[in-house]
Structure formats: C-alpha cells, structure tokens
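All protein chains of the complex are present and in place, except for one that has been dropped.
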Amino acid sequence: MKKIINDPANVVTESLRGLAAAHAELLRVHEDPALVVRADAPVPDKVAVISGGGSGHEPLHGGFVGPGMLDAAVPGAVFTSPTPDAVQAAVAATTGAAGALLIVKNYTGDVLNFETAAELAAAEGLEVRSVVIDDDVAVADSTFTAGRRGVGGTVPLEKITGAAAARGASLDEVEALARKVIGQVRSIGVALTAPTVPHVGEQSFTLGDDEIEFGIGIHGEPGRERIPAEPADALIERMVAAVAEDLPFAAGDRVLLFTNSMGGTPQLELYLAHGIAERRLAERGIAVERRLVGPYITSLEMQGISITLLKLDDELIDLWDAPVNTAALRWRS
Amino acid sequence: MKKIINDPANVVTESLRGLAAAHAELLRVHEDPALVVRADAPVPDKVAVISGGGSGHEPLHGGFVGPGMLDAAVPGAVFTSPTPDAVQAAVAATTGAAGALLIVKNYTGDVLNFETAAELAAAEGLEVRSVVIDDDVAVADSTFTAGRRGVGGTVPLEKITGAAAARGASLDEVEALARKVIGQVRSIGVALTAPTVPHVGEQSFTLGDDEIEFGIGIHGEPGRERIPAEPADALIERMVAAVAEDLPFAAGDRVLLFTNSMGGTPQLELYLAHGIAERRLAERGIAVERRLVGPYITSLEMQGISITLLKLDDELIDLWDAPVNTAALRWRS
Amino acid sequence: MGCTARDVAGALRAAAAVVAEHRDELVELDRAIGDADHGENLNRGFTAVVSTLDSGEPETPGAVLKAAATTLISKVGGAAGPLYGTAFLRAATAVGDASELDGAAVVAALRAGLAGVQARGKAVEGDATMVDALLPAVAAAEEAGGDPAAVLAAAAAAAEKGAESTVPLVARKGRASYLGERSAGHLDPGARSTALILRAFADAAGAA
Partner (left out) sequence: MGCTARDVAGALRAAAAVVAEHRDELVELDRAIGDADHGENLNRGFTAVVSTLDSGEPETPGAVLKAAATTLISKVGGAAGPLYGTAFLRAATAVGDASELDGAAVVAALRAGLAGVQARGKAVEGDATMVDALLPAVAAAEEAGGDPAAVLAAAAAAAEKGAESTVPLVARKGRASYLGERSAGHLDPGARSTALILRAFADAAGAA
C-alpha cells in the first residue's frame, strides 16, 4: 500500500483538519467525536439535515455541509459507520425547535447507530426523524435480508431535502419529501479496480485485467457479479438497463441523470460514460432534464462509476436548482 | 488496460460529447477539430481567453470554459498538444476586436502549435497574444533546454486572467496580468502510481510499492527523481520546501495554496495533504489567504498530488474571488 | 465459585487480548465478503474497553459489563458496535447489581445478550451472522449448567461449532448479504469473533 498518509489510525482526523483549513467560511470540524458542522450552526428555525457514514466516500458527506444542503456530517472510521454519540453530538450542534432529519444509508451498521442516536436525541427532547435510503438495484430487495444499499441516490436526496429545509419547510414536509425522493431514485455501480483501506493495507478484492465487478457497492465489498470487461457502449447500456427497468423509468419520464466516479476513474472516461448514458436514455424516450457528473460518492481510489436516475417533477427540479454552497456542490450562491 | 472507453482513437471526441450533454448551458463542443467554446461566444468587446493542450488533464481546460474564466479550450489527443488549425478555430469562434490571449503551457509541442496558430490568426487580422506558463520547480530552468513545464499554476492563471477579461480589461492589461501571475506562481508534483494512456494500453512508467516519483509532470513522463515512499508529513514538507524556496516565498507573503489531485488520489488523502501544507506554510510565516483543493489538473488516473503557491496581493485576491461559472470552478455566480 | 467484578474485568481484558491477536484474521474474513473492517473495529473497541477499565474498574459485575457496553457502542461503529454493545448492555441489565455471578447468572447474561442482538439486528439462525455462534452458545450454556467456568466452556465450544456452520450459508443479514450466492463458502467474521470472545471468557473463568 502506498498512500499519502501518516498513521492509518489518524487518517480521518487529519483529513478533517485539511477540510476545515480549506473551507473555514463554510464549516467547522470537531475531532472527537468526528463531526463536520456548518460554520453558522445552529441555523435558527430551520430543520437540521444531518447525514453521515463511514469515511472514504468523500466528498460525501462533509463536502455537502453548507447552506442549501447539510447542517452536519458525521464521518466514521474508513468504511465504518459512526457511533451514536457522534451522531448525537451532530444533532446537539445543529438542532433547535424545528427538529432534525437524519439521512441514513441502508447498511446495518448505519441504521443501528443512527437509530440509537435518534433515541438518545429524543430522550433529550429533540424532535429527530430518520429516513433510510436504499437505491442500489444491484441488491435483491427483501424484508428478510439487509435490503438494498444506499448509494448514489444519497447525493440528490441530501441536496433536495437540504434545499427544502433552507426554504423553511417543516420537519413533516422535509421528511415526506425525503421519502418521495427515496421512492423514485435508483442506482447501479461498477468497479474496474478495488480500493485499499488504509488500516488494511491490501486491496479489498482482486480483479483480473479483463474483469469488472458489476453491481458494486461503495465499501470495497465485492459486487453482485463479475463480468468480462467490455466496451463502454455495452457496459453503460447494461447499467442504464438495470436502473431504468427497476423502478421502472418509462418513456416520457423526466429524470436527473447522475454519472458518478467512484474515485479513481478519470474525468475523460466519466464524461464519455455520461454521454453514452444520455443517448441510451434518449433512445428510451426518457428525458434527462438535469445532470450531475463527477466524483461525489466514492470508494477511496476505486476505479469505476455509478449511474443514478431520479424521477423529477417541477417540485424536485425547483429544489435541485435552488442555491447550494458547499465544498463539493455549489451553484446560484 | 481496463478503461471505460470504446475505441481508444475516439476517446477525446466521445468524452467531449458527454461534456456537451452535461453542460449545455455553459458550453458547446465542436468535434473536428476538437473545441470547447462558451455557449454565448463570441462575447462582444471582451478579450477572449483561450487555452488548450493535450487531453487527459481534465477538468483542465474544458471544465474551465464559461463566464469568468475561459472562452474556449482546445483539447488535443491524450497527452498530445492540439494542432494549429484547432487553436485557430477556437480563436475564430471567440475573438473580436478586443483580441485574444492564448494561455500556453510550456511544452515544446504546445508552444510550437500555439505559435503557429497565433501567426495564422494574425494573418487574418486578429490581435492575438500568447503567454507561456512554466511554473514547475522540478525542472531546472535554463534557456538552453525546453525550460520548466507548465503545471498547476495554469489553473489560477486561467481563473485570474479570465476574471480580468470578464471585467473588461484590455488585451494589454490581461497580458500584463498573466505575466505577473506567471512570475509569482510555482508548483511541484509527485506520483504514487503511473497513468495509462488509452492508445498505449500500458502504464507510462512502473513504480515499486515503496517508491514515489518526485517532481512528476502531468504526462506520465517520469519525474525528476525517484524517492522511497515516506509518511505524508515528510513528503508534504519536501514538496512545500521545494516550492517555497524556489521563488522564494518568504515570511509575510500572502499566498494562494492550491492542493491538486493528479486524478487517482482520494479526497481523504488530498485534504490530509492540504492540512499538512497549511501547517508547514504557517510555520514559515507564509499567510495562506486563499485555497483550492481538488482534482483540477490531472494526469488521467495517476495517483499523486501537486502543490502550487501563488503570491497574492489585493488585485489578485479580488480577481480570484470574482464570479466564475464553469463546469469545474464555480462561485459567486 | 462465582465471578466477581474483578473476574469479569479480567475476562474482558482477556477478550481484548484475543481480539488484538486475531485482528488481521477478522479483517481478512471481512475482506472476503464485507468491507474489511471487523477486526479493526473490534480491536479499536476492546482496546478502549481496556482503557476504560484501567481508569477505574466498576464495583459490580453488572457495572463492569455496562461500562464495556457503552465503550463498545461509542468506539466500534459499524454493525458490530451496536450489536456487541447491546449484547453487553442487556447482559449488564440481566445480572443487576449482584456482587458475584454464579453459573445461572452467566447463563441469564448470555441469554439476554442474544436477545439483545436479535432485537437489534433481526437475524435468525442460518442468516450467517454472529447469531449463528451466539444462539447455540446460549443453548449449550443452558444445558451444561454448573459454575461460570463450566457454562462458559460449553458456550465457547458451541459457538465455535456454530461459527463454522456459517461457512456454507448464503448470508441474509449484514453486508455479506449483498453478495447473494457469492457469500456462500465463507466463515462469517462476526460469528468468528463471537466464538473467539466466548473462548477468551471461558479460558479466563477456567483459570480464575
């Protein structure tokens, strides 16, 4: 393993220091427990929108802290969900009478730790709700299992709920909106290489030079299926089909297309993939009305991409377009 | 080689299609010759700011096309400077009576091709100037050689000249400003892994698991020196020292610190590196007044970072802070 | 012979040593079907438990278990943190403020721990989780009876067999479930850590 780090045990803390130094006008960080909080928190009379999860997916979530998006992010150790006391500290730092919405990606660890935190917060008289995002079509959906993972859909979910909260929506409204987004967003990911977790020091899985992990998550866990490497046209069609046929997205639907780099894929390839996805959706009569292209929910240095589709309507478009000012997403502000 | 591409010969064109689809409100692309041009070009009475170079460094330069930065970008084949006719087409698409400034990174190919283009443009009665940026302290500076490469300093150079042009500065003023920036910006890069050029199919160089290329460029050419891998603290100190001692930057200087990912380095490591650089500069009494952290001038999927310092004054800070609205850099707009 | 607070703390220290020793193995098991952090997470947590104990051992077995529980909850993270944390918390509640635990109390603590894990994680036998180690451990402990050492020895042996039983299973809970059929053929890391911890407890109780 070769990484630009000192002691693997301190990677998250040291990285947060750099984040704080780089974006002092947007956010503050706290080291123990690790937190990223809006510089102007708590924002009076506003529903706090809080998310978190294991580190290694940057800019998710700390890069989305700021006006129009998150009030706080709670970074766990690399690929490890944060503990309840950290989540609870984020709630305490940001939440007033308007309450807080916790955005939780569907992993057993995240769900359990955030659940406990919500109980702790409720015990202190704060109104805290949580929603669980589970948009990964690679995983079979079933109540007998852990269910689908939360992946790319988390980014538009945080943007849209953050925008509603910024406009003064109530906790009921923000929660309902979040559930609406979760109901109509779907994603799929692929990996060309594996990430290396600093405290492990070896790649999370090994892929041959002619193999792709199809249906990969964001934690270096192997994907659903290993397929032979194939040209971009075929691979993107396979991804678009998996996502579009799941909800399903149909001709006439208006969508946000989010083409995400898993970290190590160069922009040259990412935009190439995005262009193909646009054409494949056009062929299906699905209207791409908004797009996001970049590394927004990553898996360390893993090469690969994910494709997320969110069904849009005027309300969601309006909230997507609303001003946002964070380290990683910024417009109209 | 495993990449999300179809035919390696079409990578640039296909990627431009995705860029155009993703950012139609900002830019248009032309395929042959390959160009990226502001959607509203030509902007009347404004000096056009144009740059270009080999592809594979995205978001440089196409991601910087838009209000407040570049009027056009000219992408060559991967790691290959574009041809004069392409540059000339970019000039034709963007340049009016106010003239154009060409921002050229100091590589023999770029210099020769842009030089020829400027001659062609002049022959058509357009007023075109060029500046050559050569900020890489890894290369010995000498008039008997090709001189220093243009690397990270290109990004603030394009931002600042673009801002001046947007405010209506004359070609003389924009050119003088560009030369001022070039005179006080310095960079150094390191690589932990090598990039793989699509048409080559193999890594540009091979590094052992305990080796780092110090003084790397952005084209997969080997660095100046191969050093043993070392902890981030030591590596960043080595980089900061190389840059700070070159100009030199001294106690009391105000600077922009630009911590750049070469493409494959995860944000977790990048911010960690940035945090260390901030501390090292503080120890030297150098005041970091502005910062930029992210993958802005890359070398495909190469893992590594570069550190750029630009000496600031009130004029440069004001221009740095001015509104910019491009795919990759966006604020106050 | 009953277990004092001292004994329980000693057993936890023994478990911490075993977890440290097997950190890499647990990481490796988790790397195959998960995200390669189980050994790191538990090791961070049990190291913190030792620190907690070092800074003052509580006076009853229940209080020691509760201190371990809250430390694990705030230091482990991931799925294992809340699950192990809940197990120790429920075990603490089950033993109340008794100053010594006899075999029956240990059985009750184990039973409460299992109930806590299942309440939180909703896993049943055969889902390929730590439940597949803990559930047979509790059954064996109940059946064995006797003093704490005997109870824990039976639990540890059953947990080891139970952990092995996860190998052929297709995971239905936890991160391994994302792999579907590809999860079969692997030892579940949480089941393995449960067996390791119970063995450490049994050895500590036997030596006491």
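Per-chain residue numbering starts at 1, and chain names A, B and C are given in the order in which the chains are listed.
Here is the rule we use: contacts are C-beta pairs under 8 Å (C-beta built on N, C-alpha and C of every residue); 3 or more make two chains touch, one makes a residue touch a chain.
All of these numbers come straight from a predicted model, not from anything done at the bench.
Looking at the complete complex, one finds that the omitted chain is in touch with B.
Summary of contacts with the chain left out: across B:40, B:127, B:173 or B:221, the touching residue is B:221. Touching the missing chain, out of B:140, B:250 or B:282, is residue B:140. Residues of chain B that touch the chain left out of view are 33, 54, 76-86, 107-109, 112-113, 115-116, 138-140, 144-146, 149, 197, 199-200, 202, 204-205, 217, 219-222, 224.
By our rule, only the chains that are shown with their structure count from here on.
With centres set at the average Cα position, the gap from chain B to chain C is 54 Å.
Here the CA centre of chain A is 29 Å from the CA centre of chain B.
Touching two or more other chains at once are residues 78 of chain A.
For chain C, the set of residues touching two or more other chains is empty.
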